[in-house]
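With one protein chain removed, the remaining protein chains of the complex are shown where they sit.
So that you can tell them apart, the chains are marked A and B in the order they are listed, and the count of residues begins at 1 in each.
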Amino acid sequence: MQGTILERQLLEPRSLTDALKMLRDEGPLVPMAGCTDLYVALNFGTLQPKRFLNLWNLDTLRGIESRGATLRIGALTTYTEIIKSGVIRRRLPMLAAAAREIGGVQIQNRGTIGGNVANASPAGDTLPVLLAADAVVVLRSAAGTRRVPMTSFYTGYRQTVARPDELIVACDIPAIRGRQWFRKVGTRAAQAIAKIVVAGVWENARAGVRPRLAMGSVAPVPLRLPQTEEALGGGASLAEAQEILQREIAPIDDLRSTAGYRRQVAANLLGQFFSLRSVRL
Amino acid sequence: MVLLRRRRAVGRNVLRKEGHDKVTGLARYIDDIPFDNVLYVRTIRSTVPAGEIASIHYNFDQAGFTIVDHRDVPGRNIVALIDEDQPSLAVTHVRHIAEPILLLAHPDRARLLTADVAIDYREATPNFDPERSDISFKAIAIDKGRLDAGMGQADVIVEGEYRAGHQEQLYIEPNGVVAVPENGGVTLYGSLQCPYYVHRALAVLLGLPPEKVRVVQTETGGGFGGKEEYPSVIAGHAALVAMKSGRPAKLIYDRVEDMLATTKRHPAIVRHRTGVKKDGRLTAMDIDVVLDGGAYATLSAVVLSRGMIHASGPYRCDHIRARGRAAMTNTPPNGAFRGFGAPQTQFAIEAHMDVIADRLGIDPLRLRERNALRPGDTTATGQKVGKDCTALQVLREAARRTSFSKKRKALEGSHRGIGLSLFFHGSGFTGGGEVKLASKASLALTERGVQIRVASTEIGQGTRTMHAQIVADTLGIPYDEVDVSAADTATVPDSGPTVASRTCMIVGRLLQRCAEDMRARLGRLTPAAYFKKHGGFVVTKQYEKPPGLEWDDDHYRGDAYGSYGWACDVVEVEVDPVTYQATPVSFTTVHEIGRAIHPMLAAGQIEGGSSQGLGYALLEEVVMRGGKMANAQLTNYIIPTTLDTPPMTIEILESPYKYGPFGAKGVGEMPIDGPAPAVVNALRHAGVVVSEIPATPEKIMKAAMRRSG
Partner (left out) sequence: MRLNVNRKIVTVKAHPLARLLDVLREECGLTGTKEGCGEGECGACTVLVDGEPVNSCLVPVAQVQGTRIATIEGLGGTHRLQRAFVEHGGAQCGICTPGMIMAAAALGRRPSLDEIRTGLAGNLCRCTGYAAIYRSVLASRTTSKGKGQRAKA
């Protein structure tokens, strides 16, 4: 319900440069992309900021392109664009799989990958994918560009290293050779928040395959799981790896599920991931 | 002799009367209708579950505001329903979170929503456990035969305990009303099921004579019982503001407020202790039911009543003792929701039957065949079941269609299970209820043609359409020439509430009698020709109890309902061993409903009600914390989407009821009684034993751990 809309202000930059200047000089400003999270918070009154920056028309933030070994996904790329992209289907199918499970078509048409990253929810569906893909978050400010590995991007519950004058402009993803896997366990089959979400890669390495694994909704931030990876990659049994996994994650009870369920299902999912390993493709 | 042309509408899928308006955006729901000079209303509610109001601080500029509290009530500060325990606005104490305390109104929504009201309380210790409550709104005892004798005959005694949680009706259009002060009284427009319930409640609250209160139902976006009695609360609030300010008052809840503050299905704890012979015959049933009524009685007595009468299931058993009570807790009052007590108790008995089947090593289908009521058998209240009883037919047909027995064997040891439930549902008000209601229906011949005038409301189920079909065929005129009046108390008589699966069987029958009368009077003339010659007239008929129905309300014995529908659900469920999610993969139901006046609408009730039942079984969990619904958003209270709903196969059987229009019984509620136990029984077949719904993955995981641990 709209209460205080007259108190709010929207700034409309005509270019990325414009937008970055505004962030530097006229902040604090809340950047607005697809608004599929932002407007929910505004409607509920949990968020009551006053000043907003409209990113929607900044076409330089759109686009999916292969730049040699790197796949660059513009921050304003919607989930629908991700789902329909041939490049993503070939190079990063686990991201398309994640996008397909976000909301329904209405959300997919408006929600953006940059928004998912910036929103910093521990349940963000694309975040384990980006973590497992060793993505790099490309930040820009009026002062220049900063590249932050996804694995260093989150510092605490809903907190990122991004400064108030910075915008996420793209995610850069290095080439992945190997099998990709994504699974979301939601509260129902569609339009669901993840109770637990996992992305993994069995990467082709010289000596065989090497696992990369990330999970969401098992900690205050989405997690890459280096110790579990090391155990799996080092020839540990599934049971041993599951034990290490339990030490690496810290799920809680919340409205949607329980810590006990998340722990058990995380272990089961690890089992599923484990069964997918094979010799290099 | 009634002149009847060949039937043209009944039994055919004629076009829904208001269908065109609904698919074009022309249909006007309460929030779509513009009113001039309107004040928006906001309800200030208790934030503690129990306590005394210590002080109220208005921390805002009150200029332009209308503020209403209990002192502004001109009549009696109650929500008139059955008991008189619920105030419209709290006086000194509150008994639940979200209890309405005062109302703010202002023409500017922004100022309204930002006005800060701070209330201090002296908190009391709340009770959230119905089993620990020492306040019961109602207690009911049903006795048949002698329990000890029945237990004495048993070879085996099987016990079980079953729990069902709240369920939110989740009509997609939230509650909303607009109250307009006029003619020395008030006209109330709103989304509601029962205009005369609201009419009475407003007359009492405002201290107005009946003719000064007018209630007009607007197009209603779903009700399912959630707009049966609750609208009396919201209408009262809007009316109080309208009367005090002299301006129209608009009160529309958003989804969060609607979920936090309005009624839900009563949670239930049902215990069974059942005596059975080795061959599966039921010899004795000892049943205990506890319903959580929430903080005020509302309709708990009647929910308990229906729940108790259906608690022994569609089975014959000579010795039954059933005890039930609806207990008070410091949570928002619970109320009507499709099924009205029967989904809870039939979940329990049907889940229990499979427990019995397992214990005896008998096939669940055979167990039910052995015990299903047959015509001439008596129910728990001693009612002789009529010739139209089809419990065995629906059971056998459902089993045949799904190859149930073959599938049971084939799925053994897999992650899939197949389960069934057999259930029934009485139509109309219990016992002497219809006599007390003394419902009326009118049929008018006017300049514009024939018009139906009833208080029955269209809430999606097809009331207007179905009533017009009945009248059209009885009069022998085209369906398109029958008009249906708005449900406006200024125009229509009190036909009783649109609940209890009575709108076709009871009110439809009244209209049929009106049409028979009109037909006789018209003679050979068409309505238009008659009007031209003689002018118009109105026929009104009142409910007449069918002969032979006797009910003893003091001892809860006799004919509880004029007729019952009978049904059987079969569900196949797949359990994911990694995530413990249970997915219904197919759903088949056979419903016997007397007569399908409109086969497509009847199927719509069955498909919709079954879908709600699947949600009740697997998905819909109200998380209560400290007496408050903690997941009061659609993100977190989840109902089935397209991808959660399995393909459904519906078969309708007809075993006509003599006193229903064209043989029709009721169909609105029965579909929601069956899916939950069918799902739980399918889970049992798949190796997952749960006795509590919703059977969430977390509960299934616990069951799986128990089995392997």
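Everything below uses one rule, namely that a contact is a pair of C-beta atoms (placed from the backbone, for glycine too) under 8 Å apart; a residue touches a chain by one contact, two chains touch by 3 or more.
Only a predicted model underlies this, so the values are computations on that prediction, with no experimental measurement involved.
Contacts of the undisplayed chain with visible chains (whole complex): A, B.
Among the residues B:40, B:224, B:531 or B:551, only B:224 touches the chain that is left out of the figure.
Considering the whole complex, the residue from B:466, B:603 or B:704 that touches the absent chain is B:603. Although one chain is hidden here, its contacts on chain A can still be listed: residues 1-2, 5-6, 8, 10, 12, 32, 35-36, 39-40, 43-44, 52, 54, 56-57, 80, 103-107, 109-110, 189-191. Looking at chain B, the residues touching the absent chain are 13, 15-16, 18-29, 31-32, 169-174, 219-224, 254-255, 459-462, 600-601, 603-604, 607-612, 633-635, 639-643, 645, 647-648, 650.
The rule we apply is simple: only the chains that are shown with their structure count from here on.
Note: centroid distance chain A to chain B, computed from Cα atoms, is 43 Å.
Only residues 109-110, 113-114, 254, 256, 577-581, 583, 619, 623, 630-631, 633, 635-636, 638, 640-644, 697-698, 701, 705 of chain B touch chain A when the two sit together in their complex.
Contact residues of chain A toward chain B in the complex are 1-6, 40, 44, 104, 185, 187-193, 195, 255-258, 260-261, 264-265, 268-269, 271-272.
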